[in-house]
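Shown here: the complex without one of its protein chains, the others still in place.
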Amino acid sequence: MAGNSFGTVFRFTTWGESHGPAIGCVVDGVPPRLELAEGDIQHWLDRRRPGQSRFATQRRESDRVRILSGVFDGRTTGTPISLLIENEDARSRDYEQIKDRFRPGHADFTYWKKYGIRDHRGGGRSSARETASRVAAGAVARKILGDAVTIRGALVQIGPHRIDRARWDWDAVDDNPFWSPDRQSVQVWEGFLDEVRKRGSSAGAVIEIVASGVPAGLGDPIYDKLDADLAKAMMSINAVKGVEIGAGFAAAELSGEDNADEMRMEGGRVAFLSNNAGGILGGIATGQDIVVRFAVKPTSSILTPRRSVDIHGNEVEVSTKGRHDPCVGIRAVPVGEAMMAIVLADHLLRHRALCG
Amino acid sequence: MAGNSFGTVFRFTTWGESHGPAIGCVVDGVPPRLELAEGDIQHWLDRRRPGQSRFATQRRESDRVRILSGVFDGRTTGTPISLLIENEDARSRDYEQIKDRFRPGHADFTYWKKYGIRDHRGGGRSSARETASRVAAGAVARKILGDAVTIRGALVQIGPHRIDRARWDWDAVDDNPFWSPDRQSVQVWEGFLDEVRKRGSSAGAVIEIVASGVPAGLGDPIYDKLDADLAKAMMSINAVKGVEIGAGFAAAELSGEDNADEMRMEGGRVAFLSNNAGGILGGIATGQDIVVRFAVKPTSSILTPRRSVDIHGNEVEVSTKGRHDPCVGIRAVPVGEAMMAIVLADHLLRHRALCG
Amino acid sequence: MAGNSFGTVFRFTTWGESHGPAIGCVVDGVPPRLELAEGDIQHWLDRRRPGQSRFATQRRESDRVRILSGVFDGRTTGTPISLLIENEDARSRDYEQIKDRFRPGHADFTYWKKYGIRDHRGGGRSSARETASRVAAGAVARKILGDAVTIRGALVQIGPHRIDRARWDWDAVDDNPFWSPDRQSVQVWEGFLDEVRKRGSSAGAVIEIVASGVPAGLGDPIYDKLDADLAKAMMSINAVKGVEIGAGFAAAELSGEDNADEMRMEGGRVAFLSNNAGGILGGIATGQDIVVRFAVKPTSSILTPRRSVDIHGNEVEVSTKGRHDPCVGIRAVPVGEAMMAIVLADHLLRHRALCG
Partner (left out) sequence: MAGNSFGTVFRFTTWGESHGPAIGCVVDGVPPRLELAEGDIQHWLDRRRPGQSRFATQRRESDRVRILSGVFDGRTTGTPISLLIENEDARSRDYEQIKDRFRPGHADFTYWKKYGIRDHRGGGRSSARETASRVAAGAVARKILGDAVTIRGALVQIGPHRIDRARWDWDAVDDNPFWSPDRQSVQVWEGFLDEVRKRGSSAGAVIEIVASGVPAGLGDPIYDKLDADLAKAMMSINAVKGVEIGAGFAAAELSGEDNADEMRMEGGRVAFLSNNAGGILGGIATGQDIVVRFAVKPTSSILTPRRSVDIHGNEVEVSTKGRHDPCVGIRAVPVGEAMMAIVLADHLLRHRALCG
């Protein structure tokens, strides 16, 4: 109810602030006897970790995860898994200057209005640092999904620069600091982002997450449709302003006959001739790839001074000097993958409950 | 868990199939002593009712709602409100032909895969008829919000034809069968949709819902962000494929300084100089207008024959002869308004619980 | 959250007041393809129905249940099952006299304090009439449990008169108006209750519910222990003031070695040599009979005048003239059975979700 948990059968709760002693999460509803070691989680955390290229925040966090419970002799026991990541490189003094000031476009103002108190250091609870817990929980979710399901994410747009989908190559994604599936976009984006940083500005991005091998039948109409839960999952990521499934907003421009994915039989199984549905019909998985895209707004903490107010009602100018991602969308790729894994793992267990 | 409920404190559960004896919902978590009569609900149901123009299904439903509980002497008692709407004009024979066949783009296939049984008549539970219950629940939600909050919806795009936002006029919305805020779009859309119908096709649409007067502070970070819950709410509406808040996907193309809404003081209160955030920062309402847009795909039940399969694994052609909306997005406007009211009412009560 | 729903995967929501047009419930989370007809539910409702002996309220209700959704061709579809029972014999004028007065021991006072409004007719929402919905939902729950699980209830005490457990005979239970497993208690109870009624008084009771065939492993420690959920389920029944499992309060007097149920192997399976645990250890079913007992206080609506106050703060005397059960505990037997079925069905599906 207070909003720090996600999922129903597979359910995790995150806690922690950017500049507190640690962050972490408790993952509940994990089936027993799954192999799980800290390394399995660390693998995914390392993908999200800051400080790995000049296009991400220079905050140095090793993001070492510890499993405090729920695993015995290398296997899950069915009891809650408590995961803890210590904060190491919190430089709270960077934030003294904005202690009483609201960064435009940031949660500073709304946390103040809601709670009447806020931990201003590094954004406190509203910091993107919280997403490390999502990635950790996502690693556990992948264990539930098993090897049959593959989840991959890619950046398909930075600022106004989109990839050419004809050049899509999943193998390219791990080769560049942007998770771009289009190698030719890399140089463009590098130049663009260097210029953005120099200007003291920031840029937005669009991320695409694809899950393959999802069995038909997952998803619970009416209100817990698979796409509704994915929309919530992605929109809950910091700075996300839009989510679409399959053809998404473009579907509004298609004709009924172009949009509906036709079906044929192939080798005794139903085969779809297109995937405008993004793998979901009526809120339930069709068995095709699940395709979700989401838009991330430009980082709101920027060097360029902006007009704002402070907590006393004075008009001020705010310019943020902390260490920030010029394009926070880049590091949202592993977070989006994690949220996809989480939603699918939850619906896998839900489906098992209802339909056996 | 089985997906037929929405909300936390304010929570409703819908039930019923398109061709069963009735549909309805139970609305729980309604504060006591609010004035509520059947007419208050009927008012909003009448806006969604089919058969009101040639651009909506010709199914004739009076959609008369009955309050069966939870109201005493014209006021809510704090106990669950049971609402019932009888189905009157169900012509099940229209559906005999698709009893064993899956309409491409429809939930027919996935319900079959999930449940191994389905009420094929009129789409059963997956029918857009279910949205009448949402509108009814939304009418109750509006009573909780009171007069200070105004919720309005409009159609901003049909097929490839968008309105001119410079001509936006809320007064126009109730003057035309499309809920268009741009009077000049009406003729264009009429011509376009007549042609679509003639072709045995269908069209998609984009809807925008705006809530004014929402107090700053509503919304529960991290996972129950106000925008995350709105995304889920809108994506759960039949045929929706995308949701965005404020600038939405366009935010990805803005620079950090253009995107962040600057703040000044005006008459002792904080005033924002723009609203790219769509009234939500960090998942919490800023006090500005809440702005949500969602895309509706073209109706999948069309006359034009499409390739498909049947439940026995035979390849077939499907053409749907029932009475269908050529552009189901039109009637999604009152449904989107209702879902906005529901999310806001729930978060109003949630906020009261946590923050007093 | 507003308290009218019970269960997690198998979850139902009840609505309706004693003197409104109808009562009913929506049962969600029912697996698809189970055989279900109105008669299956009516069977159990008829057991709870008032007016069947002189020891129950003389209100005449046929308690005819209608299935409005969720069943197609005689089988569940996996969608919500809406059940409706019309109120037929509501004599609201009986309650005019207590419109402004609080019956001692009744929820009149607390509903007024909580909501500031109440439907005084027949107790409104607080009426035991609500339990018909529980019995209906319980009938659906039994379909999920299947034939392997047997649930039986019995009355083991009325007022100060207890059965002799040495004479326990399940076959006797359906032979007498008290659901007594001890035939010799029947005459004693008849005499006692006739005298109680004559005095304008009422009596309490203790009910025992036993579930056989429950597979070991059901139940979710720590907070959703099977016994914790049973305690909540039984305590939520009107007028219940105590719940115990197995040896219950008597366990406090046993020594550690007498209390712990020893185990041996029998035909390759674990056999317990006693059942002080009531079939539950650590919140999880052992495979033995689940044994729950609960105490029902005497009906608070009695003819004997009692001192009370009214809503205006005047001191008054209250004597209730409506048609009431002299021992409401008798009709609690089928209700307790239903709640047992509901808790077990929910945990069966929950166990399937987590443990496969």
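Letters are used for the chains, namely A, B and C, taken in the order the chains are written, and counting of residues starts over at 1 for each.
Methods note: a contact is a pair of C-beta atoms (placed from the backbone, for glycine too) under 8 Å apart; a residue touches a chain by one contact, two chains touch by 3 or more.
Computed from a predicted model, the values in this text were never measured in an experiment.
Within the full complex, the residue among C:Leu36, C:Ile85, C:Ala172 or C:Ala228 touching the omitted chain is C:Ala228.
Checked against the full complex, the candidates C:Asp220, C:Asp289 or C:Glu337 give a single residue touching the omitted chain, namely C:Asp220. Among A:Thr13, A:Ser201, A:Asn276 or A:Ser300, the one in contact with the hidden chain is A:Thr13. Considering the whole complex, the residue from A:Gly124, A:Gly248 or A:Pro298 that touches the absent chain is A:Gly124. Annotation for subunit C: contacts to the undisplayed chain at residues 1-6, 8-9, 14, 102-107, 109-111, 113-116, 125-126, 130, 157-160, 196, 199, 201-206, 216-225, 227-236, 238, 240-249, 251-257, 259-265, 268, 270, 273, 276-278, 280-287, 295-300, 302, 304, 306-309, 313-315, 329, 350-351, 353-355.
Think of the hidden chain as still there; on subunit A it touches residues 1-5, 8-9, 11, 13-17, 20-24, 26, 28-30, 32-33, 66, 68-70, 72-73, 75-82, 114-119, 124-125. One chain of the complex is left out; on subunit B, the residues touching it are 1, 9, 29, 31-32, 78-79, 221, 349-350, 352-356.
Throughout what follows, only the chains that are shown with their structure count from here on.
Chain centres here are C-alpha means, and the one lying farthest from subunit C is A.
Nearest to the global CA centroid, when each chain is reduced to the mean of its CA atoms, is chain B. Averaged C-alpha coordinates put the centre of subunit B at 39 Å from the centre of subunit C.
In terms of their C-alpha centroids, the spacing between subunit A and subunit B amounts to 26 Å.
Counting partners per residue, subunit C has 1, 9, 29, 32, 78-79 as the residues that reach two or more other chains.
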